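Here the complex is missing one protein chain, while the rest keep their positions.
Labels run A, B and C following the written order; every chain starts at residue 1.
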Amino acid sequence: MNFEFSDEQQLLREQARGFLTEYCPASVVRAVLDGDQDWDAALWQKVADMGWTATVIPEAYGGLGLSYYELAIIAEEMGRSAAPLPFSSSVYLASEAIQRFGTEAQKSAWLPRLASGECVATVAMAEGAGRLALGRLETCRSGSQLSGTKVPVADASIAEVAVVLARSEAGLEACLVPLQQAGISMEPVITLDTSRGHSVITFDGAQAEVLGHAALDPVDWESLLDGAAVLLAWEQLGLAETALTQARDYALQRFAFGRAIGSYQAIKHKLANMYVKNTLARSNAYYGVWALAEGSDELPLAAATARVAAIQASTYAAEENIQTHGGMGFTWEFDCHFYLRRAKLLSLAIGSEAMWQDRLVSALAAHSAAA
Amino acid sequence: MNFEFSDEQQLLREQARGFLTEYCPASVVRAVLDGDQDWDAALWQKVADMGWTATVIPEAYGGLGLSYYELAIIAEEMGRSAAPLPFSSSVYLASEAIQRFGTEAQKSAWLPRLASGECVATVAMAEGAGRLALGRLETCRSGSQLSGTKVPVADASIAEVAVVLARSEAGLEACLVPLQQAGISMEPVITLDTSRGHSVITFDGAQAEVLGHAALDPVDWESLLDGAAVLLAWEQLGLAETALTQARDYALQRFAFGRAIGSYQAIKHKLANMYVKNTLARSNAYYGVWALAEGSDELPLAAATARVAAIQASTYAAEENIQTHGGMGFTWEFDCHFYLRRAKLLSLAIGSEAMWQDRLVSALAAHSAAA
Amino acid sequence: MDFNDTPEEARFREEASSWLAKNAPTDDAFRTLSPLEQAKVWQKRKYDAGWACIGWAPEFGGRGASAIEEVIWRQEESQYDLPANFFLIGQGMIGPTLMAWASDEDKARFLPPLASGEEVWCQLFSEPAGGSDLAALRTRAERDGDDWVINGQKIWTSGAHYSDYGVIVVRTDPTVPKHKGLSYFYVDMKAPGVEIKPIKQLTGDSDFNEVYFTDVRVSDSQRLGEVGQGWQVSLTTLMNERAAIGGSFGQMDVSLAVSVAEEVEINGRPALEDAAVRARIANWYVQEAGLKYTGYRSLTALSRGALPGPENSIGKLVGAPKMQAMSSYLMDLLGASGAIADESLAAKAGIIQRAYMGAPGLRIAGGTDEIMANIIAERVLGLPQEPRLDKGIPFNEVPTG
Partner (left out) sequence: MDFNDTPEEARFREEASSWLAKNAPTDDAFRTLSPLEQAKVWQKRKYDAGWACIGWAPEFGGRGASAIEEVIWRQEESQYDLPANFFLIGQGMIGPTLMAWASDEDKARFLPPLASGEEVWCQLFSEPAGGSDLAALRTRAERDGDDWVINGQKIWTSGAHYSDYGVIVVRTDPTVPKHKGLSYFYVDMKAPGVEIKPIKQLTGDSDFNEVYFTDVRVSDSQRLGEVGQGWQVSLTTLMNERAAIGGSFGQMDVSLAVSVAEEVEINGRPALEDAAVRARIANWYVQEAGLKYTGYRSLTALSRGALPGPENSIGKLVGAPKMQAMSSYLMDLLGASGAIADESLAAKAGIIQRAYMGAPGLRIAGGTDEIMANIIAERVLGLPQEPRLDKGIPFNEVPTG
């Protein structure tokens, strides 16, 4: 039984935490949230210099060829600091899609530049309100031309290329679409977390190439999402841990009626609940990353479990951290709201809690039937 | 605006509470729960003498011709004392079915005897595990013969007659079936609340007559259930109030670490939650009985709302009353478990929480569409 | 039980509604005024006709109406889209405090212009270190001849920047136990040394202010109650806050959830057909209807002469978390689009998201969830208070962390 990260991996965590504590304090998040930028480009450069964008990209394509364990560790630390970066779009989703589905030429063209961080990529899936139905996409490719509207697309304004989920006569496809071209118009979309940019993209006969040689099996796309779900779960866990730490520190320091508010059972039990949810989320995130890293056929179950647990832990911790802070927590000036915004944003990305609960039970039923 | 019972009705409540405090203390419930009897026959006689079984039966059939407001008041007090009586089966369900659907002859034959309490009746719906589907009943009538199995049937062992939900070529039917006859075998079924008797009834060509002149419109049966849901909600509310009162009294009297446990926020907030749920349940029960008494077309919405609120309040209060009592609450000797048993039993009768949530939303959507 | 007015109530409602029909301003000129100007114009019109602060005695500008008549008036007035919030604190909470504690001259001087909207008042109680522990306030007033000199900081003051006067609780003796060293004054908000800074909330709005007092002089004649009696005076104000709260958490009701669930699809079917969605909607409706009919029951009690009690705390305790849970879930139903704040792109998402970001504040303002639950436990159910470490101890010796 060895259900723990290796010593080397723990060292990576310390290094990542130290790095982000230094270069991504709350003031960095605040600057992007308050300002006109969609990201902190300088921080991205530093993160790329650390090699984080290259973590799981094979060495043949300029990556470090490390495992998902390492990437999960970085994801947690990214979440802990609520870094205003397109890391999830570019690393967990777009790079993964190109690596999994791309032709040799596509991989050679894009992965080295994604690994080095000089290129940012994103994935465009959603087409407006409601649960995404892979079988009913309205964005269509015909020949080399793509038409349709994707909204919201995270990090599109800073991405050079997007992996766009679409349909053609051949069926479901992931298309590789450079975003600086005539057939594309893009407008910013304000979301609840302006420390991450979002856009609506209209494709009007945009030049697009199919990623890979053929249409996508929906199962393969879902498997990509499973991987992203695990990595997002680690990021959400990091957010949840920060929220719990903030709440605990404030509860120790804030006095009411002559004693620390953390000595009142209402606050104690609220924080104990956070701890319980965070612990369940962490243990399920271990399960998820184990399944992802080892290529286990339990991945669909493990990913959904990690995702649901992380959604529940991060939104609870972020919401109740504000309550623990009382009126101060409701001000713009305190940082509590960063974690609420990001926790909810990430919970809405790649399908929300109910969708993953549904997938969890499908995987569980398949698993029981197989056992 | 007059959203309150009348002074006369309040007087009836005081009278009912006084009566049941005297004649149905916890020891009476305990005697039936512990013993071989399925009810307290002497208490039934007293209740009948009070006229409670006659409350809403028209004067023409020997009843008092009072309104559902009066019956709701009695129901709450019945719940408050967890009376070991077939009141819900005989009064809210069977008497109502005969009154609503029966022919003149059937009403004349049965209602006076039900009003006087000399006859107990019940309704047989469930046919085993799962949500009852009116369109898929297996109990069938052919000619005057009924065949099938109903389980569990509350209060069957003490009922003279049952209203049995069945199907024939004509469709859905309520059949009137005397229970003392050759074509019927009945076995006791132990449930979690042995202070109310339950049975499995096997009809093997039992003599049965159709209630009324024709097949039932399912909507009419659902309307009957709406009425029963409102009255059961009042009974559950009474249970919930007793559980809250017990918990509060114990929390005031039990000391830990030098102070009453009711001074700890964990206990205070638990009891506050009970109070909140009970208050929502009470106000929704008002809404329900108003709709029932006034014959409002809001009844389906009001009944489902009252039922869901009452299920939530009564099970929460009963469960958390035990927790408030700690180890003592988990003993047979303390009374706390009576209310847990009864609350859960009533929550499972006539369709459980999820079914009524579903009905609530159907009614709400119909209501919105009409508005 | 019925939902109709008594004959007297119906008569009163008819009188109110016909006056409103004739006098409620709807013209374009009125609409071009700022909200505060609109409120002032409308309030003055009501005042002149005897429809302002109708529960107040005639000498202060009211008509001595009953509590139920006040409710009826509010119901009728709310049929019109007219600004009213500007005067809520002054008329709802401070007016009654002045009636109970001010001198006859001050009542005559201040109540009529408060009723007419010509003077606006704000309330200066909360402090950064106070929070749930309101009486732990630190703003000090020191005696100087016939004056007092105030120094300190107040927070969460609604409307400070457009108020003419404010009521303030300050510490006049830090050497006695917390509740005993307080005094209560009214202050001129334009006086030298009063500085007002808006607070930006996490929603981006600024509904509240910080108010700094630097050597602000008030005359001893501006004191309400005795020196050291400030806590009792402020209870009068706060009791009226509780009466004013409650009920109005309907800005996002279940009908919005139903309409979102009708529009959005899950697996090709309307989300409203999804059992998980239905269970949530049912539970919210149970809460919403429960609060609504609790309100009707209170109203009935009110019309029979009862006073509103602490049980009204459930409105906020249920309503605010419901708003948070419901808006969060509706964002989920919208999927990735749930994150969109721009109402022009996603109309409902914008409304829902405003509710989601506002809900944490609703769970705090006027008493946190925890304080509301304490109120129910202590004042409704009669459970004991927690042990109080600050009881009987001089304020300046109470631990502050």
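Throughout what follows, a contact is a pair of C-beta atoms (placed from the backbone, for glycine too) under 8 Å apart; a residue touches a chain by one contact, two chains touch by 3 or more.
Here the structure is a predicted model, which is why all the values come from computation and not from measurement.
The chain we do not see here touches A, B, C in the full complex. Set against the missing chain, the residues A:146, A:256, A:293 or A:343 yield one that touches it, A:293. Although one chain is not drawn, the whole complex shows that of A:133, A:170 or A:361 it is A:361 that touches it.
The omitted chain makes contact with just one of the residues A:39, A:69, A:234 or A:316: A:69. Counting over the whole complex, subunit C has residues 266, 274-279, 386-387, 389 touching the chain that is not drawn. Of the residues in subunit A, those that touch the hidden partner chain are 1-5, 69, 248, 251-252, 259-260, 262-265, 267-269, 271-273, 275-276, 279-281, 283-284, 286-287, 289-290, 293-294, 304-305, 308-309, 312, 354, 356-358, 360-361, 364-365, 368. What subunit B contributes to its contact with the hidden chain is residues 125-126, 128-133, 136, 151-152, 189-193, 198, 200, 252-260, 264, 266-267, 315, 319, 322-323, 326-334, 336-337, 340, 344-345, 347-349, 351-354, 357.
Please note the rule applied: only the chains that are shown with their structure count from here on.
Rounded to whole angstrom units, the spacing between the C-alpha centres of subunit B and subunit C is 42.
One finds 40 Å separating the Cα centroids of subunit A and subunit C.
Subunit B has its Cα centroid 51 Å from the Cα centroid of subunit A.
For subunit A, the set of residues touching two or more other chains reads 264, 266.
In subunit C, the residues that touch at least two other chains are 370, 373, 386.
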